[in-house]
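Part of the complex only, each chain left as placed.
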Amino acid sequence: ATKITVLNWQGYGTDEKWALEKFKAKTGIEVVHDYFSSEPEMLTKLRTNPGAYDVVLINSARTQQAANEGLIVPVDFAGVPNSANLSPELKDHANLKFGGKTFGVAWVWGITSLAIREGDKKPESYAALADPAFKGKVALFDDAVTGVAIGALLSGQDMNNPSDLKAVGDKLKGFKDNVKLLWSSEDQWNKSFAAKEFDLSVYWSGAAVRSKRNSKLPVEFVVPKEGGIGWLDNLCVPASAPNAKAALDFINYMIDPDFYFEWATKVGAPASASAAAMEKLPADDLNRVIHKQAYLKTMTIQSALPDDRREAFNNLWQEVKASYAG
Amino acid sequence: MPADIPVASTGTPSGVPARRGIPGSVATIALLLPSYAWLLLAVFLPLCTMFVFSFMNATPMGKTPIVFTLKHYQAFYTQPYLVKIAWDSLLMGFWATLSCAILGFFAALALARATTGRVRETLLILILLPFWTNGLVRVFSWTMVLREGGFLDMLLHSVLPDAGSIGFLYTRPAIVLGLVHGYLPYMILTCYIALVTIDDSILEAAESLGARWWTILGKILVPLALPGLTTGAVLTFVPVIGAFMEPRILGGRVGVTMGTVIEDQFTQAFNWPLGAALSFTMLAVVLAIFATFSGVLRRNSGAAA
Amino acid sequence: MTNVKINSVAKNYGQVSVLSDITTQFPEGSFTSLLGPSGSGKTTLLRIVAGFVTPDSGTVSIGSRNVTNVPVWARNIGMVFQSYALFPHMTVRENVAFGLARRGIKGAEARSQIDRALEMVRLPGFGDRKPKQLSGGQQQRVALARALVIQPSVLLLDEPLSALDRRLRQEMQVELKRIQRETGLTTVFVTHDQEEALALSDQVAILDRGQIVQMGVPTDIYEKPKTRFAAEFLGDTNFLTGTVSARIVTLSDGTAIRLADAEVAPSDGQSVTLAVRPEKIRIVEGVADAEPGLNRLQARVTAVIYAGAALTYVLTASDGTPFKIFAQNTTGTIIPEGAQVTLTWEPKHTILLQDQA
Amino acid sequence: MIALGKFYLLAILVFLYLPIIVMMAMGFNDSSLYELPFHFTTKWYVALADNSQLISSGINSVVIALITAVVATVAGTMAAVALGRRVIRGKSLLQLLLLPPIAIPWLITGTAMLVFFFWTGIGRGMHALILGHVALAIPYVVLVVGTGLQTIRADLEEAAMSLGSTPVHAFFSVTLPLLAPSILGAALFAFAVSLDQFVISYFLSTPGFTTLPVQIYSAIRKGFTPEINAISTILLLGSMAVIVVFAVFARPGGNRDKR
């Protein structure tokens, strides 16, 4: 039997047991997983383990970098019939293009924005993160790019290329008295929220659905007036994939509306890049409510960052965190 | 047989006898080789590689052209907030090491003086056993204990139902507590090794000369256990400075240390050269501290009247 | 007044009685040796005086003060341990200064006292060495200086010389005695070595299984042991058994031994044990008559042991008893093994023991 | 004083075991988010029985820890014997070299290993994990065994040689049995170092081969369920049982003398 290896975040759709069983029943392909816990680590794993992976999940902000390094190959959409259902804004998103070719199949998208404890006043702006009403009750996502994006949105700049980093830093440092902790995983977020350690937080849209639906946490996802931070995750085939054909079969299955319906309703998922899949959900489904299709037109999606900008973001975020600790 | 065949001179007071054939040095090398070859391959060569990385402009894994530079060693100068983080980390290391030293020294003393035989062996194993559970799980369990409304509060409220919360999760003391928990057994072990060799009669002699327990402690036990305390301090202080799990999980907002900065460089920012340069710089600082410290100690113990 | 009084002291460890009802005194300025086999309780008694061990019952006083419940550090004793117990991390001066500092004596005053103490033990100029840089004998003297400098009420020594080699040991004995005389310190000394005890002490106490079986001045203890145990423990002894009749003891082979005039003879017909010290006996080759008034015994030489200054003859007496005599190696002539010899000694050196034969 | 000492040791044990007990308790608590109040359940143990990934990584951990304990103990004991019994030039340097594996943050060592093993073609996987774990455990073994060796007089080996033993036979018949308690202690240490090691394992494990700490580390991102408490509890109690069995039945050195 053919076997493929998928490199992804743990518990992020591709490794659902029921799905893999169905996929195997359908195609005879067995799927095993390896996980990463940060995007640079994903790239390192690709680089240091040629031939180990057949499918890899890449945030579209990293796709061009991976393509540039020759780690992934362009997608042969002929092998992915379900791609016909993909929203065109996503399927052909600029982030996925490199040298005129598309290197990834848009899979899911989501928004990083605010989550608030049910019953509290819904924030209208990211400025709520500095509101004394939330003193010691705020959690931030410990990620430089997200952090800078919020600071940029709040200071009215382009989140992918803010011109005034100092202003970004000042905005972020202004949250100091409110920040209780910096979360780095959804699990940590759930447990802390359950323990009532914070009320207002930067959070992921899909995760908010899972928290509410599966963990029964009283959380509401809010996109304030500055807008959310959009991201698009795509599935790619590494250049060294031993089973590129089977990999495409798997990717095709991953954007199948049937799979998505089950994933989103049983487990909780971000928004599918497949319009058909989204439509399969009931209209009042939480997932559909949060991930309004309209956002696709207006929302800024995280884009690739040149090395020096990335380094500047990292250093700024480090400086901001140091100011929180001091 | 001629009398003057040169034989490798390996005689020692403890005795490596004359042998025909294999000279003693070959046997010595054969004994040392597995360990040191292993360390060379698995630790020293990789670390050397990392040391070379620390002079590169970027992690030599992507497409970025590699240029050798000293810029990462200037980070403390170009990013002044790092100095503050380093200072806080050193302070945290100091408090964790001091707490370990105090708690561990007395535990070792109690082991060496108040227990014997089987009881002592059992206690030593019991002290080691928490290490057999995952460090992450242990630290995570501490959050359960320390958070507001956690086990500590529950315990308090079972005695004083109306008391407020004494939970101190997401504070520096919480980080120190977690670190002390993780490194205490090393300190106990090294102090214990130093303390068991102290002869009872030395303590009795001090007592017969009029010394009370605090004098015996300060003038006899601590100085004699100093080698153990120092080893324990190195085994605690150095890894504590580099710790990132405990600060992240127990420190919340205040959990920003050199360890987390370095970890971020490796896992988030993908700036290995900077991470390595920061590590080696911290290591140098720590070694300098220990060198100064032990120099001062040596001078003091030599000059005290 | 710094005499030490021990009154009805007893000590048990669990079921084992280590000391039972000891009452004794170490007068001011006296040098007392505690002698006894291993496990007889010497160390325990000393440690009770020092305060390391609390007696189960009884009292200890130093001078006029009952110290039974006074902790060690408040007793003002000087103690020298078998292993010296010098503080290895301190120099000689620091070791000696330790007890002074406890008494608040520092600075110039301390320095001069330390200098004096080091001079007394003949180690001036060694102050800056660490114990490891000293020979055993020197370490021993530092231990002594450390104990003396605090001007203790009592000096306690637990086998301080046993780790030294013979030559050094002899030197240290002389030194110790000199210092004790000079300071006039009440001293209690535990030793395994009978010669050492006899040479140094004003009084010797012999312990056996937790009891003092005999105590007195050295010559009394040596020349007039009361029991076989005491006689045997303190030096070599020859034992003879026989039956008393009119102050004469007749051995199994008919040899008659006269008792010393000073002895109160037991009633006739009683079986008794006699002791004769090997050095009191004169040896003559062949069968010879004794000078009148001397006791006489025939014997055969089974072995001669040469030890330089002295010869030991191992013999079998005519009644079959093994005998041993010491002869000073004055002339260098040696009676050969196998020779028939005549042994003579004065009746006053015949010791009548109290044990039942 | 002795009573005070024992009381203090008890307090230290309470401190050391407090989070361990919490860990065990939470394995029986109903809430997957570790919420209180406590509601007793065994469902996590039931779930664990089904979680083949956690179980297989647990087994991998134990296997690696056992191999590490054996290899590091053998190699480390050899080195300790050489350092303790032989005249070696540069001995203090050799002893100093034992410190970096302990002292340098594992994160750096781990990354360094990953890169180095990749470049040299050693690669990742079980062999790489063993390579890394043994290297980290060796210094502890040398320290513990070296300390034990100091208490065994060298003249025992000489006595054996004077009776006809070769140095090798003398070591195995005399020194080794006497050293056994220290060696056992060192092995326990090495086992613990390996079992708790996640940073290095994280870098060196492969898709097909991970260890429990790696699973736990990843789980922190995904969902850290009380199943992890369950398997940790099982592992700890299992280890305790093994130690007890060892202590009772195979007490080398002291041997089975009936007193």
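Going by the order they are written in, the chains are A, B, C and D; count residues from 1 in each one.
We adopt the following convention: contacts are C-beta pairs under 8 Å (C-beta built on N, C-alpha and C of every residue); 3 or more make two chains touch, one makes a residue touch a chain.
This one's a predicted model, so the numbers in the text were calculated from it and none came from an experiment.
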Total chain copies in the file, per protein type: A x1, B x1, C x2, D x1
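What we mean here is this: only the chains that are shown with their structure count from here on.
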Co-neighbours of subunit C and subunit B - touch as defined: none
Far-end chain from subunit C, centres as C-alpha averages: A
Per-chain Cα centre nearest the global Cα centre, belonging to chain: B
Centre distance in Å when subunit B and subunit D are each reduced to the mean of their C-alpha atoms: 17
Separation of subunit A from subunit B, taking each centre as the mean of its C-alpha atoms, in whole Å: 39
Gap in Å, rounded to a whole number, between the CA centres of subunit D and subunit C: 56
Sequence positions of subunit D contacting 2 or more other chains: 34, 115, 217, 220, 224
Shared-contact residues (touching 2 or more other chains) in subunit C: none
Which chain pairs touch, all of them: A-B, A-D, B-C, B-D
Subunit D-touching residues of subunit B, taken from the complex the two chains share: 10, 12, 14-17, 19, 24, 27-28, 31-32, 34-36, 38-39, 41-47, 49-50, 53, 61, 103, 106-107, 109-111, 113-115, 121-142, 144-145, 149-151, 154, 181, 184-185, 188, 193, 234-235, 238-239, 242-244, 259, 262-263, 266, 272, 275-276, 279, 283
Subunit C partner contacts - residues on subunit B that touch it in the complex: 199, 201-202, 204-212, 215, 219-220, 223-224, 226, 301, 304-305
Parts of subunit A lying in touch with subunit D, wherever the complex brings them together: 5, 7, 9-11, 32-35, 37, 44, 48-49, 52-53, 184-188, 190-191, 194-195, 215
